[in-house]
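Okay, here's the structure, questions in a sec.
Yeah, one chain of the complex is gone here, protein chain that is, but the others are all in their spots.
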Amino acid sequence: MTPQITPDDILSVQNISKRFDVSEPFLNRVLERRPRRILTAVNDISFDVPRGKTFAVVGESGCGKSTVARLLMGLHTPSGGTIRFEGDDITRMPPGKPAALRRRMQMIFQDPYASLNPRWRVRDIIGEPLKNFGICKNNAEVTREVEKLLSQVGLNPADAKKFPHEFSGGQRQRLSIARALTTRPELLICDEPTSALDVSVQSQILNLMKDLQDEFNMSYIFISHDLAVVWYMADVLAVMYLGKIVEVGPKEEIFGNPQHPYTRLLMETVPKLTVGGSERVPVAGEVPNPISPPSGCAFHPRCPMANDTCRSVAPALNLREGGQKSACHAADEERLKPWLRMAAE
Amino acid sequence: MSNFMPMLYAFWDSDITYSFRKSRVAVISALVLLAIFLTAIFAPSLAPQDPFNIAELDLFDSELPPAWVEGGSAAYLLGTDTQARDVLSSIMYGMRISLLVGFASVILAAVMGVALGLLGGFLGGIVDAVLMRIADVLLSFPPILVALLINGVLRSALPSSAQAESALIVLILSIGLTNWVQYARTVRGSTMVERRKEYIEAARTLGTGKLAIMIKHILPNVLGPVLVIATINLGMAVLTEATLSFLGVGMPPTQPSLGTLIQIGNEFLFSGIWWVVVFPAAVLAILVLAVNLLGDWLRDALNPKLR
Partner (left out) sequence: MPLLELDNIVVEFPTRRGPLEAVKGLSLDLDEGEILGLVGESGAGKSITGAAITGLIEPPGLIRSGEVRLRGARVDNLPADKMRRIRGKEIGAIFQDPLTSLNPVYTVGEQLIDTMRVHLDLDQKTARQRAIDWLAEVGIPAPEARLDQYPHQFSGGMRQRVVIALALCAEPKLIIADEPTTALDVSVQAQILALLKRLCRENGTAVVLVTHDMGVIAETADRVAVMYAGRLVEIGDVKQVIEEPLHPYTRGLMASIPQIGIRDRRLTQIEGAMPGLRNAAPGCAFAPRCPRAMEHCHSIRPAPQDAGTGQVACHFYGETS
């Protein structure tokens, strides 16, 4: 397939998949005749990330959104498909190599307590990529650059001497951001960067991320389970369910006029900060086990609109009126609109 | 130099030294060990006699009982053996050998075990499977048997003329090669936990190579339990050395360790010369007890759940 990258897209992902072998150990398989078990974390998905914008991926735990981040960074090797960054194929490149290309993409992790080596001082944590990528020539330069980065993320340059445990969760996430900024990346992948933080700190970090995006003209891939945070951060949005993108498109369209029942129901789960309004309708059921996903459309067991087609045939991502794409037979067959209207009432 | 005093204070004030100061058992064990180590190191200048210098031995003084027993001599505090060697001096020199074998074999086992555990835990796959199966095989025999086996193989590989001189090396190798498994399994386990943490993923995305990740990131975070095992293993290694020497496959009588002394003394036990065996045995017991008590304290002090 020819790369469909347009000058406006910084990253283009084509048909990427990731299967994990979660079989039991060899001896158990042979002696107990257990079959191999394959977990399809990401199942043949494609998307483009527009330059200078924020592309958000939302979904519940186990939907494959964190695996997507790790595939893009080269932390996992894809089972199939291609990833192109500015037209260059980076699909099977190890993380960090080749340096010239990999420096241009960086990542912020979810857990501020696990993403910083507890035995290292801040100067060494942030200085590591500066040395690895040969950005600074000598130690004095590293120290100067670390102090500059610390003040850019709102910390004190004197903090360079401290250890991670001397910081609060929000400050640690600032350290993580500073470390990612060392290489002046063009694309920053953020894997649930605020889900471990308290709300009053979350807003500080989200604001900081927006400011830095403007200042350094970065593109973001923003992964989250929190739709309200995504509403604030995203320009383009992809909703994932069991390894598939079920809906993707401009944020305004998806929030304003969702074209997939799962998106609609997911929005329903966001608590409203008003008292005494209408009771929300909870989505029925739970996310199925991704090792044995349901046939056809994976959402059909929880979907109020499911029919026989949904139970047997996997739907394709088709373009809808508003400009987004959604993978839903009900939308294809014009059965979705009446239901959406009803659900809104 | 300017920040040496604050550093010293930070060390004194740290949780681990606080817990040490609060534990009477740990302090006493440490003092006993310190005394034993110093005695061993300075044995040549502290010992009243060089038991291996035949010129210093006076056969008329052989088989003297300890000084406080009737017939004992003040010159030989713990008595003398059948060749007129001062028991106290023999013990001091014997501790040197025992501790040397103990420390060297612990270092050998720890270095080997940590390296293999790191490799297996970090690389996984076939490397890990092979290493762990070897470890399983070693663990399914009593350690003393493995040590005897390695000892036997090494000895038979050496010409008989070289055996006396190489006894020390052979002992260190056989004890070290027996004990690496425990380190390897522990380090492998903690490595598998650490390598899934996000700071390792971060290091990979920041261009840090595999070897650097293993040594600079993972190693410092898995060393805590290694220290505990090493301490407890020091006692084990000294005991294994004593056992091998007692069985006659360790240090020769010309360079006796505590175990050799006990073996020699054992032959005279029934002829009433009890002091030749009782004192080396008592020192060995005190040494191993102190090491184990210190190891127990260290394990508890490093375990955050017990604090």
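Chains here go by letter, A and B, matching the order in which they are written, and residues are numbered from 1 within each.
In this text, a contact is a pair of C-beta atoms (placed from the backbone, for glycine too) under 8 Å apart; a residue touches a chain by one contact, two chains touch by 3 or more.
Note that this is a predicted model, so its numbers are computed, not measured.
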| item | value |
| --- | --- |
| Residue of A:F133, A:F163 or A:W231 in touch with the missing chain, whole complex considered | A:W231 |
| Identified contact with the non-displayed chain, of A:A100, A:A140 or A:V275 | A:V275 |
| From A:I108, A:V146 or A:V283, residue that would touch the chain that is not displayed | A:V283 |
| Which of A:S203, A:N257 or A:T309 contacts the chain that the document leaves out | A:S203 |
| Touching residues on subunit A - with respect to the absent chain | 60-61, 168-171, 198-204, 206-207, 210, 225-229, 231-232, 255, 265-276, 279-280, 282-284, 286-287 |
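Just so it is clear, only the chains that are shown with their structure count from here on.
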| item | value |
| --- | --- |
| Distance between chain centroids, defined by C-alpha means - subunit A, subunit B (Å) | 52 |
| Of all residues in subunit B, those that touch subunit A in their complex | 197-199, 201-208, 217, 220-221 |
| Complex interface listing, subunit A residues touching subunit B | 70, 73-75, 94-97, 99, 102-103, 105-107, 109-111, 114-119, 128-129, 132-133, 176, 179, 182-183 |
